[in-house]
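Heads up, the thing below is written out as structure tokens.
Removed: one protein chain of the complex. Kept in place: all other protein chains.
Chain nomenclature is as follows: A, B and C, assigned in order of appearance, with residue numbering initiated at 1 for each chain independently.
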């Protein structure tokens, strides 16, 4: 079972997890990213922009890599785009395997790599009317690189 | 938000995940353990036995430890007992945090520690009528110990 | 003292718990195992090999050579296999 999607609509994490529990699966790990209110509370909404076509290819590649690195029985990546308010879901990554370690590691890999290798950009619309683009975090590059053997593609 | 339970009934992973997405949460990680059919396909059901009272205390302690080690906004551990067939849910661990790394690490910690530090025992009822107790795996001890500073309590 | 048995120890002994008056010289879980062995063939079978036996004193895991003290309960069981 494999599912990769870029969409404006919300996703149903429970229904997605249920789809991953198939033959030979001993465990399903998942990560759900949620739009977090900024310190001080001034965030009205995020706007998520992406590169249509390229994004889907990048996510499919991450799923391929996870399925190569670990023995998975299933793999899901869903990323939302458009306007998202604090508390709303933004991203879902999940992996199923016979072995818990594989499911957990693959899920962490998917979300770490997605942060630096999929063409999404976030702008913050603040309650005071200000708007600004979120800057990339060096820590995310380091976390992604720590998995090793990642193509130098940024 | 904190929830620890030992129960015969199934759990609803989606509903549990939704309860973890509160104020200050940037990500929710989860692991769902599923009864896996054995190689050859002869497993009819698992019977899960536990030490009532002690089990709940052990799980509460694991949740405490996770909340001490990582900055969590929520934490759930649910373990089923009784008769469970292949494909059915057996355990759920989840953690929510402002930061994805904390949520992912805490979830892995909970499930790794639970394997060696909570008083549950599995018996396998086979289709051919045989029944036997599952033996503990040394690899689980090593995985649990790799987190370091775990009380020597087995 | 309440003594509890789990998994195949419970099956071999034929009961899940019992109230026992221990002799004064029983001062560790290991000494208790040695004493339990004398209570009958089920106990002897359950405790024939100590290596796979673990215990909890008042619901806390303890090594077999821990001081027993005067707990309310002690549980004997094989290594845990949850998750």
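One rule holds for everything that comes next: a residue touches a chain if its C-beta (ideal position, glycine included) is under 8 Å from a C-beta of that chain, and two chains touch if they have at least 3 such contacts.
The shown structure was predicted, so the numbers you read here are calculated from the model rather than taken from an experiment.
> Of the chains that are displayed, which are in contact with the missing one across the whole complex?
Result: the unshown chain touches A.
> Kindly state which of the options A:49, A:64, A:85 or A:142 is in contact with the chain not pictured.
Looking across A:49, A:64, A:85 or A:142, the contact with the absent chain belongs to A:49.
> Spell out, residue by residue, where the missing chain touches chain A.
Given the touch definition above, chain A has residues 33, 48-51, 53-54, 57, 79, 90-91, 111, 114-123, 133-137, 140, 152-154 touching the missing chain.
Keep this in mind: only the chains that are shown with their structure count from here on.
> Can you pull out the residues of chain B that are in contact with at least two other chains?
Each of 33, 111 in chain B touches at least two other chains.
> Out of chain C, which residues touch more than one other chain, so two or more?
In chain C, the residues touching two or more other chains are 83.
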